[in-house]
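The complex appears here minus one protein chain, its other protein chains still in place.
So that you can tell them apart, the chains are marked A and B in the order they are listed, and the count of residues begins at 1 in each.
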Amino acid sequence: MTADMGAGVRIDVTVNGRARSLEVRPHHTLLDVLRDDLGLTGTKECCLVGECGACTVLVDGVSVDSCLVLAAEADGTAVLTVEGLATGDRLGRLQETFLETGAAQCGFCIPGQLMAAHALLATNPRPTRADVEEGLAGNLCRCGGYEQIIEAVLAAAERTEAAS
Amino acid sequence: MRAFTYERPTRLDDALALLAAHGPEARLLAGGTDLIIRLRDGSIRPRVVVDLKRIAELDADIREADGGLRIGARAVMTDIAADARIVRDYEALAEAAAVVGSIQIRNRATLAGNICNASPAADTAPSLLVYGARVIVAGVAGTRAVPLDEVFVRSGVTTLAADEIVTAIELPRPAKPGRSVHVRRTRRRGHDLASVTLTCAVDTDGLTRLAYGSLGPRPLLVADDTGLLADPAAPDAAKAERLETLFAAAAPSPRSMRASPDYRLAMLHVLGLRAVGTAIDRLTGGSAR
Partner (left out) sequence: MTEHHVVGLPGGVGASPARVGGRARVTGRQAYVADVRLEDALEVKLVTLDCARARIVAIDASAALAVPGVRLVLSAADLPDPMPRFGPQFQDRPVLAVGETRYHGEPVAAVAADTRDAAEEAARLVRVEYAELPAVSTIAAALAPDAPLVQDASIRPGDPLAATNVLREHRYGWGDVEGATADVVVEGTYAFPMVTQFAIEPHGFLAAPDGDGIAVWSSIQHPNWLQRVIAGLLALPLSKVRVFAPDPGGGFGGKQHAKFEPLVAFIALRAGRPARLVLTLEETFQAVRRGAAEIRVRSGFRRDGSLVFRDVEANYLIGAYADIADRTVAKGTYTSCGPYRTPAARIVARSILSNTTPSTAFRGFGNPQQIWAVESNMDEAAHVLRVDPVALRLRNLARPGEAFIPGDTPADGDWARTIERAAELIGWGAPPAAGRGRGIAVGLKSGPTTGLSYSTVRLLADGSVVVHAGTSDMGQGARTIFAQIAAQELGAPLDWVTVVMGDTAVVPYDQQTSASRSSVLMGNAVLGACRDIQGRLRAMAARLEGVAEADVVVDRGEVRIGDRILPVRDVLVRGLGRLGGELIGVGEMRKEAEPDHPLGGTAAFFEFNCTAVEVEVDRATGDVVVARHVTVSDVGTALNPTQVRGQDEGAAIMGLGHTLMEHYILDDSGRIRNLGAIDYRIPTSMDLPLRLESDVIENGDGPGPYGSKGMSEGALLCVAPAVAAAVRDATGVVIRDLPLTPERVWRALHVAGDA
C-alpha cells in the first residue's frame, strides 16, 4: 500500500438537516462515518453485506444500506438517520406507533426498521399489509415476529391519513 | 476493507483514461451492492475505485428509442421495476428487477452493474436475453453495441474489456406481440439469491423463448420455434419433453451451497413448464403486448 493510497476525500453532506463538512477515508463506508466520525451511533452495524438492514439510512430520500455506500459517495447528498426522525423531543409518527404496538424488543433492528418504514410511507402513504411486509423485507428482526412492527407501520399510515 | 484511491470523474473520457491507466488495478463503482461486498471480503483488491455516478454522459434515464427502450447505465432496479413501459412491454424484466435483493439493494443496484458482475444467477439476465437486449459500451476507440448473449462468458467474466464502460442497455422493439414472465427458485419467500432463474416469452407467432440462469457458468437462451410450447392445447408431457431437449446444456454446479444439482435440474423443468403456462395464460387471458 503506497503512502498516498487512500488519501482523504473531503465531503459535504447534510445529515439530519445539518450541513457537515469532513474528510473521510475512501474505503470507509457511510455507516463507518456516521457512527465513528459523526458520533451518530443510532445506525447499527450487523451483517455488512446488505442483508440485514440494521444500517438503513435515507440518502436523498431513498432507503439504502449504509454499509454498502462509501462515505465519499454521500458527498453532496442529504442523509437522514434515526436521530433525525424526532423534532426536538417530539417523536415522529412512526416512532410513536412503534412504542404503542410494542414493536421494539431488544431494539437493535429498530433504527433500520424505522428508516425503511419512513421511506415506505413517503412513497406509498397507504400501504397494504403486503406492501409493508415487502417494504420491510430488507430489515431482519430476530426478537419479534414482525407483527408488531407491521402493525406500527400500518397505524402510522392511518394516523397520517387521518391528519391530512 | 483495504485502502484504495477514490476517483470521481465527471467526463466519460476521464473515466476511460483512468481505466486505461490503471488496468486491472481499477474497478468501476456504480451501485456498489456487489463491489463493496467484494472489497470487504478481499476477493478484489483494486488500487483505484472509479465512481461513475457523476459522469455527465451517463444517466439513469429510461427513454424510448427506435420503438424500444434505452436504459441508462445508472438506472437502478427500483426505477426499472416501476417504469410503466417496462411493466407493459418487458414485464419479465420488471418482475426480475423487483426481486433483486431488498428495497435497500434495489435502490442502489444498477442494471448495468448486474450485467457486468456476470453472476450466473443474476435475475435480470434471463429476461434481457429473451428480449434481445444490447449493451452499449464505450471505450477509447469509440462506442459499440454488443448483443447481451455475446457478453456473458462465465461467473464474473464478460467479453467487455477492462477499459470499457457500459453506457446504456437497449431493449429492441419486440418483433411480435407477446407476453412473458420471470420465475425463480429461492430458499425462502423473503429476498434471496436464486438457485434457478428463468424467463419465458411467448409471442403471437407461437415462438417461445426461454432463458435460464444458475445452471452453469452463464445464463443461456433457447427457443422453440415449433409452436409446441406456445400451444395452449398441447399436453404437458409433450411440452416437458421439448423443454428437456431445450435445457440439455444446463450444467448445475455440484459445489453449490444453495441447491443440489439434481434439485436444480428438476426445478428448471418445473419452472420451465409453469412459466410457459403463465406466459400463455397472459397471452390468451390478457392482451398480447
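Following the convention adopted for this analysis, a contact is a pair of C-beta atoms (placed from the backbone, for glycine too) under 8 Å apart; a residue touches a chain by one contact, two chains touch by 3 or more.
None of the values given here were measured: they were computed from a predicted structure.
Participant: Using the touch definition from the header, name the shown chains in contact with the chain that isn't displayed.
Facilitator: For the complete complex, the undisplayed chain touches A, B.
Participant: Touch as defined at the start, partner being the missing chain; which of A:121, A:140 or A:155 qualifies?
Facilitator: That would be A:140, which touches the missing chain.
Participant: For the full complex, which residue in B:47, B:70 or B:191 touches the chain that was left out?
Facilitator: Candidates B:47, B:70 or B:191; residue touching the omitted chain: B:191.
Participant: Tell me which residue among A:9, A:64, A:79 or A:114 touches the hidden chain in the full complex.
Facilitator: A:114
Participant: Touching the missing chain, which residues of chain A?
Facilitator: With respect to the unshown chain, the touching residues of chain A are 1, 25, 27, 36, 39-49, 51-52, 54, 81-83, 85-86, 91, 95, 98-102, 104-111, 114, 132-134, 136-150.
Participant: Quickly run down the residues of chain B that touch the omitted chain.
Facilitator: 1-3, 42, 185, 187-193, 257-260, 262-263, 266-267, 270
The rule we apply is simple: only the chains that are shown with their structure count from here on.
Participant: How many angstrom lie between the centres of chain A and chain B, each centre taken as the mean Cα position?
Facilitator: Inter-chain centre distance comes to 29 Å.
Participant: Within their complex, state which residues of chain A touch chain B.
Facilitator: Counting only chain A, the residues touching chain B are 1, 4-7, 9, 25-29, 48-51, 53, 56, 62-65, 67-70, 72-73, 75, 116, 119-120, 134-135, 137-139.
Participant: Which residues of chain B touch chain A in the complex?
Facilitator: 1-6, 8, 29, 32-33, 36-37, 39-40, 47, 49, 51, 53, 78, 101-105, 107-108, 190-191
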